[in-house]
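With one protein chain withheld, the remaining protein chains of the complex are depicted in position.
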């Protein structure tokens, strides 16, 4: 498995698909570039999901998040895009992506997006 | 974009209007003037909302909050007014404004106001 | 407005009666006298309420709480009495009074009483 | 009132029986003896309840908890027994007893038991 | 009782089967081996359950968790397996096993699996 | 021993006068009256000392601190006066009195005064 | 005493000039204007000093710090200027002024300046 | 080794007597009896020392501290006595015993006693 | 002033060169690349110094730290290099650079390097 940033997310079979259970992966090492100023942005990304038949492979998730290091992204868009990419890769029963971005201009911003396979999300995970 | 305090709130199109998701913006740098004593008041403002077609632009929100620096406002009224102004600007699906004001006379005061597009608010965000 | 302890609670018109919103006032400077031993008791009082047409005026609340400084009161009774007095003064839609009293004999005691205008309380505020 | 350990719990009339309100009493000074090894056990006991016509008198509760100092008790059994004894003494509308016991063999154990006068407990207090 | 790692979980009769109550056991001393790299993994395991007729004996739980010290296990699988083994041993009314695993490659992972005797789990314990 | 506020400090013989050792007594239950506004002031008092032949009796210290409840005192003066009274009562080898007073007008004030029997104080205790 | 911002610092006679003791005054309510961008800056100011014959009067200190609300000042210069003004007003034996300024551009800045009447400062206070 | 409370402290040879190094042992499970009221007292004991040729055996230290469970002791005396007993048992190069006792009557008390083989103690350990 | 990463550090004249005072600048937004694996590294950089005639300009420091975003550096070398570059740019009287790097392989690493104009460093700043 190459250690290059990559938008490819790999998966492995859920070892316990008969049960609804939650997986939560958190990293404080997310960085991208502000599309307005071109300067680095930093934040924490927290992914929580109930897998269906596939789980997200951790190393590919690390490389996926790394791939934003040189990209210009807005907080709202990138949080939703990470959710979309993860849902497309592993088709979870439910998933939440939370981005907690560092203070800029005295303002601290969080964005929280949720997906539910069976329809509109009805509540937070965990 | 001028860096002058301003009551004008700018917006940008919600990149993901097909999904209910939450945005939370927090600043500990809110200051106004007590309308009774004329002395400075300080507090933290936390805005949480589910955007519809528009998101609040961060820099204009900073300038908007700055515009209270010289104004005499009561805690209860200013928290509701910030909510009204933000709702008028971006027409969110749901929004909450929370003001946490510094101790005065040994008393610490919080004010929390909520708006829901489809009717009376039924619960806290986040 | 005199700065003497006083059981009189003053109010002012709710600037936003069209909306249910919460006000929370906390002070760690409550002291009364133990009715059994005559010795000082200390605690924190937290008032949370949804105003109807009236809000509690902060300075009079401070003087009201000060008025217990020389009174002998039990934890359970004083928490309920503060709730009763505040409800009588401002007729809120909902209110909660929480007393957190200092350790005595190795035991720490909290008392939480709630009022709801439309009938029995169905849940905690905030 | 004697300051001897005692299994007798005293009560006093609830000053506000017309209202459902909560009383929470916490002590980090609970100690008993492990019935297997005979060695001292330590923990925190938290009692939360909605009184009906009677409240638990604090000093007698202190002496009651003290009475376990020389007794061999298991964590599960003692938490339930404290609940049973308190319910028998004051007939509350609802009550929860929570025991948080110190680490033994690298394991930390909590036990939480609840009582509701009107039937099976439907939720945690506080 | 031998102090050897063992997959055998022992139980004792629930002293209060007439009541639904919760037991929570937490240890920060869980270690296993990464099945990919062969290197040690570390984490915290938290078991919360409502016993039916049997409670899990603490010492055997310690030896059971110890038995993973030399085994190669994935985070998702081991959390579910601990839940399965504990359910098989004590047939609880409800149980939750939570694994909080240490940071690897900048990512911190939690896994939370739940069991309910009467059907699909409807909520978190505690 | 009467439970009335009293300026009288009682002592008992130091059980280990052959050794320099430190005693630290802290209370967050100090209250007096502001000599300017007449309103209550609150704070924490921390006494640290190396006893010579006498130790301060705890109950009399509690009654001594209680005696300030109705007195108008400035932060600087009361901290020094408590030090003077304690030094006069127990003639310690070294003593420090620290007053940490609650926020007033947005300002939080600490006062720390030290005494050393053998001359000017050369450093903080603890 | 007027409640207008003012660069005038008032003093009162030290009640205990025979003893070296420390006074520490902290406020998290300092705000000024960035001289480069014209935007508001926020920070915490902590003054610690050993008074000689004069103490700083608290209310005038509050009005003094308030006077920076509309001034453009650099972090380094304003911290030193507050020290100079306070030294000129009360001629302390030793004094330290510490400014802790809010994050700007991802950088958090503290400035600590010290004065000693008898020559160069040899160490931190407190 | 019997698991009975015992005033006997056992030792083992210091494995590294050629080097000055520190050992710190802390327990929050100390309890004794108040010699005035006969009621239980609780506290934390922290022993820090530089061993000479002997180290204190942990299990015997546990049994030693357990032996105070039924004894009436004053805070000052018991802290010094534990120091004396430990010094007599293991003849350390330096030792400090710190007792942090629970709040009684609103007052929290710490006692810290130190021993140095080569003469008067010159400073705190750790 | 361009907002491009740059190894050029700018300075401005120290407004108070007659006094030794400290400036401390901290950012948690440092990222570079591991020279062995090529993967991103993250950390916190804290610069503390006593300026002589020049102070470090904050924006250029931000751009300087940004310039490491694509560079492969070891923790030990980069901390020393930042110190060397800052000393060369502003010739401080004393300076300390502290790097606190994120956990890798279960190990968390800090590096602290100090410079003193008048010879070998004799102690930590702050």
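Should a chain be cited, it is by its letter among A, B, C, D, E, F, G, H and I, assigned in written order, with residues numbered from 1 in that chain.
By our rule, a residue touches a chain if its C-beta (ideal position, glycine included) is under 8 Å from a C-beta of that chain, and two chains touch if they have at least 3 such contacts.
Please read all numbers here as calculations on a predicted model, not as lab measurements.
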To test your reading of the contact rule: which positions on chain I touch the chain that is missing from view?
74-77, 79-80, 104-115, 120-121, 124
Determine and list the chain D residues touching the chain excluded from the picture.
42, 102-103, 106
Since one chain has been left out of the picture, which residues of chain H touch it in the full complex?
14-16, 19-29, 51, 55, 58-59, 61-62, 126
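Simple rule for what comes next: only the chains that are shown with their structure count from here on.
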Copy-to-copy rotation for chain F and chain I - C-alpha atoms, rounded to a multiple of 5°
145
On a C-alpha centroid basis, what's the spacing between chain A and chain C, in Å?
44
Take the average of all CA coordinates in chain A, do the same for chain I, and state the distance between these two points in whole angstrom.
32
Contacts with 2+ other chains: residues of chain F
28-29, 42, 102, 106
Which chains touch, pair by pair?
A-B, A-E, A-G, A-I, B-C, B-F, B-G, C-D, C-F, C-H, D-E, D-H, E-I, F-G, F-H, G-I
